[in-house]
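With one protein chain removed, the remaining protein chains of the complex are shown where they sit.
Chain nomenclature is as follows: A, B and C, assigned in order of appearance, with residue numbering initiated at 1 for each chain independently.
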Amino acid sequence: MAEVVVLAYSGGLDTSVALKWLQVERGFDVVALSVDVGQQEDLEAVRTRALATGAIAAEVVDARDAFADDYIARAIKADARYENRYPLVSSLSRPLISERLVEVARRYGASAVAHGCTGKGNDQVRFEVALAALAPDLTVLAPVRDWGMNREDTIEYGRAHGVTLTQSKENPYSIDQNLWGRAVECGEMEDPWAAPPSDVWAYTAGGLASLPDQVVIGFEQGVPVSLDGERLPLAALVDRLNRIAGSWQVGRIDMVENRRVGIKSREVYEAPAAVVLLEAHRQLEDITLEREVAHAKIELGLRWATLVYDGLWFSPLKHAIDAFIDEASKPVTGEVRVRFAPNAFWVDGRRSPSSLYDYELATYASEDRFRHGDAEGFVRIFGLGIRTWAERQGGLRP
Amino acid sequence: MAEVVVLAYSGGLDTSVALKWLQVERGFDVVALSVDVGQQEDLEAVRTRALATGAIAAEVVDARDAFADDYIARAIKADARYENRYPLVSSLSRPLISERLVEVARRYGASAVAHGCTGKGNDQVRFEVALAALAPDLTVLAPVRDWGMNREDTIEYGRAHGVTLTQSKENPYSIDQNLWGRAVECGEMEDPWAAPPSDVWAYTAGGLASLPDQVVIGFEQGVPVSLDGERLPLAALVDRLNRIAGSWQVGRIDMVENRRVGIKSREVYEAPAAVVLLEAHRQLEDITLEREVAHAKIELGLRWATLVYDGLWFSPLKHAIDAFIDEASKPVTGEVRVRFAPNAFWVDGRRSPSSLYDYELATYASEDRFRHGDAEGFVRIFGLGIRTWAERQGGLRP
Amino acid sequence: MAEVVVLAYSGGLDTSVALKWLQVERGFDVVALSVDVGQQEDLEAVRTRALATGAIAAEVVDARDAFADDYIARAIKADARYENRYPLVSSLSRPLISERLVEVARRYGASAVAHGCTGKGNDQVRFEVALAALAPDLTVLAPVRDWGMNREDTIEYGRAHGVTLTQSKENPYSIDQNLWGRAVECGEMEDPWAAPPSDVWAYTAGGLASLPDQVVIGFEQGVPVSLDGERLPLAALVDRLNRIAGSWQVGRIDMVENRRVGIKSREVYEAPAAVVLLEAHRQLEDITLEREVAHAKIELGLRWATLVYDGLWFSPLKHAIDAFIDEASKPVTGEVRVRFAPNAFWVDGRRSPSSLYDYELATYASEDRFRHGDAEGFVRIFGLGIRTWAERQGGLRP
Partner (left out) sequence: MAEVVVLAYSGGLDTSVALKWLQVERGFDVVALSVDVGQQEDLEAVRTRALATGAIAAEVVDARDAFADDYIARAIKADARYENRYPLVSSLSRPLISERLVEVARRYGASAVAHGCTGKGNDQVRFEVALAALAPDLTVLAPVRDWGMNREDTIEYGRAHGVTLTQSKENPYSIDQNLWGRAVECGEMEDPWAAPPSDVWAYTAGGLASLPDQVVIGFEQGVPVSLDGERLPLAALVDRLNRIAGSWQVGRIDMVENRRVGIKSREVYEAPAAVVLLEAHRQLEDITLEREVAHAKIELGLRWATLVYDGLWFSPLKHAIDAFIDEASKPVTGEVRVRFAPNAFWVDGRRSPSSLYDYELATYASEDRFRHGDAEGFVRIFGLGIRTWAERQGGLRP
């Protein structure tokens, strides 16, 4: 009896050929697994295709709520933007898909799992490190990385083995999308001086009429819980906000980023809900976090984003930073008002029952309760070390 | 003969009354100093007013180029945004004004210098720590902090001593502006839930017709040197970019920030050139800085911004971080293309002779020279510590 | 009826005079509170003295276990050494004493609490910030800081008001001691070039015969729980280890440190148990913490130590770092063997059921299960960014 491998299956060319290759070249019984993380594709069709390509079984798992509640919520609390910019679209879904691969592998008694990533991207790292953490006993196969076929070879192998090629050869882009955003690479954007062609946009293509130009987002302990006062599951909230912000063409990111494998790559992202929620969350933190914890959280949030980008979702450092963030996020409850205009959004109001903004301290009006007399002593002692340092030099040269 | 004090003089109500108060209540001969840091005010009129208010001398110093070359250039290289957002408008001008205060104090044989800051803001800290560093021997006076007058008292004292009140009592805002931006506080914005009124905007009021919707910014070693190929002194470049970006209503920032003195305050900034140059600079760094130095520079840039915000421009830590930044910035030479739309701007191209973006490594096309076979070993060793950690627990619970 | 103030009372000159001064000059009814944090003094005598000096009540609280379990245990888990050296002797006791001050103040309906610290030390900051956090409504008095008396004045005032001076005028040192260590300042050590006189040592005076030259310390989740296999409450464990290590003259620290108030001060500490437990704990972490969490914990531990040194025990950043540390410390269970010699100690063995040290990976013997073939790919990709950076420059100049 053949060994079973569970393959993370997207329905695209690479994973379809991988399915066939694992079966033909390596003699595996292949179980195809497609995880719905909000990528808005017809996963029943994908399932059918897997079976047509030779899978002994094909599973579709709806993980949208788990993705929102266990992954996106953590990313928001962490203010997670890799290199201060990228809101971790694909980085977030890989560990979740790894969890599901292990579950299905256990169910089928599989000895191996497989992914369709190449050798130069980040996703191989994310899958393999997550799988090493979750199931150190399972073998992980990376057929696309191993077989050494270029695109033409792949198409040729597929054709030779009866893999139907639904994907148009015209589409020059490599795309990954989920509830939290959409990533587009390749094509003419491989020249970082070239502007992205207008046909790359989908989530922010705009064109939806009569959407609101303002929303009030409610948060509890750092997690979004309502839009305009209506409580929503996070997955639904993100989905609705994707449509609103996307209709204003808000959420486009064009950057060159540093991959874990030592390569710089030009990436274009669309993350309408993500950029809005991250900014709204930061603004709510501005009134609810004490200065020192706020500053430390910026640093640790950057570290968190790098860890998750690098595939270390399941790692003791990530877990420990999560504990820090959970503690720090306790007061981050309140509301933020966001305004939209074409290509733009901004926050113009934030309020919280646990706000540390104190009108009576801040105001320049007469009801002020700040003790001005304290300031002189504060400033002198605050600057005492600098004064001593400068005195040793007879004063700096102005 | 009276002792001489040099007062940083803006021509506004507070410093005019302070001038009179130092003269009348403290018996000083007052020298008024007004420093042009690009605030676009009629400083000759300010000078005349100082003399009319009783100054024994009134000096106007044009420090626009020094401000750009010695302060703004450093802020750009540091990617300086306090709390990841505020581009340090007033924080940058205070140490420069302190330098000029000391110079003029030496020229006049003054025993003291004075500023017009209150006890609850950041600027008192910035002036006094800078002055302690530059001239530990000079006494620093803060009449506005010390006298304990509220706004009504101040107006009354001024009127009683013949200080002409040019400032309209209607303007409810406290404003500070210079070449790098404009800060607006107070009025109804003291409620952080209230949107800023439409009359607060000046640098980004828009309305200039026919300005370009695209510029190419050239940088050398991290400093902007040209616009659309035309080499410009930095002060002129910033000034021109303020007009271009401001006409698109780009550069507005609405935030609650953490002051050094333990207070949260709502601030509204307009910094059109600043936000564009900082983003363009970051994008150029994305292709010219190696990953680890880029990540470390983000952290140290945040620290630099906090130091400068806190008034520690002249401090050994700031100097040492500058040395780090100067070394790291050596390859940051190249061009960045910025696009504008109403309320929005974005970068869609960046190029550099020292770019580390390597098409042959990054591309998914066949001329790829990345060695895919290396990836398997890399990923396994990269994840080895996590694998060992997880094995000790029999694999994590998925 | 007089208002009640609760005074942190040590029985020394300063707090005795402060007690009298609060009573005579400020008209308070004074409740004296003496907290036993292991300082090995006769607190009943101190209590009697407080009453003799005029206190309306005098309380002695035994807080040794609370000090060990709630404060010292956290310091060990944090590897807390301020400036990488000082194990936080006094810094740890101040917030605990503040807690007890508030408890007693509530019990007596006091409107104020008081401490006997001067204006140039750290302890005023620690008391006042802790008290502001615990009881923002209580007034905090600092009579010694406020009255402006020098030592001679103080003695004179005491004598004039019948305060018995038990303290010898000969002792030139300022001393604070507790279960976690002993701090000595002043005297000839105010010259940082002068060696500490031999009479400053007490905890490490040595001279105890026949103590063991080896102990095995057991830890659970980062906290010491046993000595040589015998389970002990932490307070008892620390006490016993103070005697063992102190008998070997281990635990002396001579340093110049940076106070929060901008002053450098020469400090001599004796902390026999502390230095041994901190080193043993670090060595146990070496085998139980994964590399990245270990490295991050060093940084956050330094930050934690600075926060606690600066008086921010009760602060949201300290709380959030504690959450990080608690999570990271979960696997830090095991045993460490410590050896002693005169003036010296070292760890020469550590073991743990959750050890990540893997003989089969580490050994150079033939049972090795490290995959050597992985290394080539790892090294190449690990260095790829550096290679690209160097290639841009035609290779660095050797």
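The working rule: a residue touches a chain if its C-beta (ideal position, glycine included) is under 8 Å from a C-beta of that chain, and two chains touch if they have at least 3 such contacts.
Everything numeric in this text was worked out from a predicted model, so none of it was measured.
Across C:Leu165, C:Ala236 or C:Ala375, the residue that sits in touch with the chain not pictured is C:Ala375. Screening A:Val144, A:Ala344 or A:Ala375 for touch with the missing chain picks out A:Ala375. Among C:Gly27, C:Gly119 or C:Pro353, only C:Gly119 touches the chain that is left out of the view.
Remark: the residues of chain A touching the chain excluded from display are 290-292, 331, 354-356, 358, 361, 371, 373-378, 380-382, 384-386, 388-389, 392. Within the complete assembly, residues 83-84, 98-100, 102-103, 118-120, 124-125, 128-129, 132-137, 142, 145-146, 148, 150-152, 174, 185-186, 190-196, 252, 254-258, 260-266, 282-283, 286-287, 291, 294-295, 298-299, 302, 306, 311-312, 314-316, 337, 339, 341-344, 346-351, 355-359, 361-366, 368, 370, 372-376, 378-380, 382-383, 386-387, 389-391, 395-396, 398 of chain C touch the chain that is not shown.
Along chain B, the points of touch with the absent chain fall at residues 258, 261-263, 289-290, 292-293, 296-297, 303, 307, 312, 315-317, 319-328, 331, 381-385, 387-388.
Convention: only the chains that are shown with their structure count from here on.
Multi-chain contact residues of chain C (touching two or more other chains) are listed as 290, 292, 381-382, 384-385, 388.
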